[in-house]
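Every protein chain but one is kept in place in this view of the complex.
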């Protein structure tokens, strides 16, 4: 199942949309317009895209506090997301969730999560539902290197394995959990080593390389859909921004981010490869760049203009019936 | 550090004391004299003894719901234990804890635990205290195959590894968690496989063989005392009784317990070996048998005669000062 | 047709009928089947006290044993609920909520609100509560005040076989997350239960006994104790009205307030710990909304602020019993 030209352009569009979205949120946050805690995904786009290009709307993902990229990768509407981040009534969650809680069940995005390790158990459930209903769907848990040490994550890998669930565990290892290095907090070299303890295949891939992520995921998704049970895919990558907006990143080497941006930009690497190897013209990518820039401009403009929630919204949506 | 004659006799005494204690509790429970949930350790004695013969009073252990053997292995007074199991005021915990909560901080026994996976985090703390205070002490977490799937256990192994704690994780794999087989619930063949994911050595030993347990533990304890960090020791063994008293064990093969008792009795195996290879006479063991039988008789008699807690005890010991 | 069955049979029957009716209902938990992976029988236990026994034979893979990984499997039940199933998940003892609580209160309870009304999480968590089994501090707690505290959860506490069945069927059909608390000392209680399927709506208290002098509000096992006390007090000429809220979230405030309007006196009996507990919650509600009716201090009959002790003599003192209820009622009845 090689990627078609359309697929490649779509992958580029998703990555670029994530990048633009995040760079813009960074700017807008600095201006003071965006409330709350915001964690940006820029730099890690090849993971979200490489994973989600293997999924359909029937497949589910559960995300993390750093969820914008997963949302966009899975197809959540960018206008709704931006409005949500601004806390507006037109947001994906009508302004009640914010950056850390964007969810869109229609596109199979089960939610960002403010709790580190909150997603993997839910993914076991989504995978179980697919299995019991026989939909052929899979469910993917994104989690970080920090979350890889959370008990919920371990338990979920074991449960997925003993129940032979169509679940995939994607460990996005960006080297840090907040200001703490994975080198310290993860007691093994590669997180994928842990797969053996759960009787599932484990693989580590270069997260700066869309194709590496895509291929590893394709194998994992095929295994899952075929009834072969779960896989652990570790994606090694880097974040371009701080842990959250406002982080001065003094726990990183002084030139670390600069180096990462210059040397390890997954989008530039993707562009180089598809323009040289895949018969895609630079202008095609440039055209997408323009479209994406306009999309994000428009999303911000609409979000700014959108209405706040109504006072009555405070007490709705707690229960379906009470 | 080969075991001396005295050590071997002491190991025998501990194992035999556990066995007699448990066989007797089984009988007394059936008579209706013992309240609550009681989980017997008979059959697993080589583990408690093999582990604890490597420990001093300064070392700590945390135990499980199936804790009598660990208590006796670590040197907790048998009279206090029996009285506690009967809920008497002379019990180790003055009748307030019962079988599932026997603790004796003086002998380094941090407590049985009614929560599966409750002990490993506490053991990290005990090991940390030893490390910070520089006592040279180690701390041991006993836990079952069922508990090996609890998030707290995984997290603790990771924490012990990253903090390089003098902690040892002893997975007592008796093949069942209640009525559920480890073959189903543990997603890898040997629990010790999981050690690699936590950057620590892992080993599986035959828990019917005291010497195998003892040797593996000796190595682990030496490593821990020497600053080499934690080890995972899996001990494969069998329980002679049901999960708890009252369990009809229909989830086991019909002749399973009979077979285990006949073929895999760690005490008989130990006796055979020390009498044939270690210059210990059968009479010496028989003498211990007699002493132990008297000890247990006496413990039961004293427990039965002991007073109940006083009504005022209900509200004491909640706080040191409130 | 109603016949007498045990509380635990009523639970089993509710599960059975709902699984038969709706293929999206599944059951999971530790040893809810029993025997998985082993060399002996399947359905070996049917739950640690046999409550789910027999369902495996009828529904096969729709009832599943789990590893001891409460966060993972409770979370899985919740995740499956958001994806179209109606899982009934057993948390063996409520005392174990501490190893999976996040999935319940930060995830299931908040999805709908955080997601702007878009999520639906029809999960039921069945769990055992209560003292009386000499099961000591970690297997005897009530803890439902903790769930009642959390917006987004519903909390159900049946006091009889009839209620157990009707409330459980309602819980399974309900579209919100429900914590269903079964008092282990009630499993052997016998009572009339219709064999057909029926539901009892949430938020509607049951007036267990009508009376005019003192209102007693009681839950779960305490309802029976309150009835005993009321029978004794009736002989002394004190007429008690007993109200069983049946669900603590939602709480039927009106029935309690109306009763207090008539009696002017309120005793709340609850087995949960007193601080920020259920008795306090109801007392506060009445002190706010029913103050004008009150002719005496509100009395709370609860255990002391201590863990549950092991020893039988202590545990019996710990649990609020009929004698303490009677004393409290006499006190408020005499107050002038």
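Labels A, B and C are assigned to the chains in the order they are written; within every chain, residues are numbered from 1.
The rule is simple: a residue touches a chain if its C-beta (ideal position, glycine included) is under 8 Å from a C-beta of that chain, and two chains touch if they have at least 3 such contacts.
What you see is a predicted model; the values in this text were computed from it and never measured.
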| item | value |
| --- | --- |
| Residue of C:43, C:102 or C:163 in touch with the missing chain, whole complex considered | C:102 |
| Of A:117, A:166 or A:201, the residue in touch with the unshown chain | A:117 |
| Sole contact to the chain not displayed, among C:77, C:114, C:238 or C:333 | C:114 |
| Footprint left on chain B by the chain that the document does not show | 60, 62, 91-97, 101, 103-105, 110-111, 113-115, 118, 120-126, 128-130, 132-133, 139, 151-152, 155-156, 158-159, 162-163, 316-322 |
| Touching residues on chain A - with respect to the absent chain | 35-37, 87-89, 93, 95-98, 100-101, 113-117, 146-147, 149-152, 176-186, 249-254, 256, 308-309, 311, 313-315, 318 |
| Hidden partner chain, residues of chain C it touches | 71, 95-106, 109-110, 113-114, 136-138, 145-146, 148-152, 249, 251, 273, 275-281, 283-289, 291-292, 294, 296-300, 304-307, 309-310 |
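Note that in this section only the chains that are shown with their structure count from here on.
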| item | value |
| --- | --- |
| Chain at maximum distance from chain C, centres defined as averaged CA atoms | A |
| Interchain centroid distance [CA atoms averaged], chain A/chain C, Å | 40 |
| Euclidean distance of C-alpha centroids - chain B vs chain C, Å | 36 |
| Per-residue overlap in chain B, given as positions that touch at least 2 other chains | 149-152, 184-186 |
| Multi-chain contact sites of chain C, meaning residues that touch two or more partners | 66-67, 69, 71-72 |
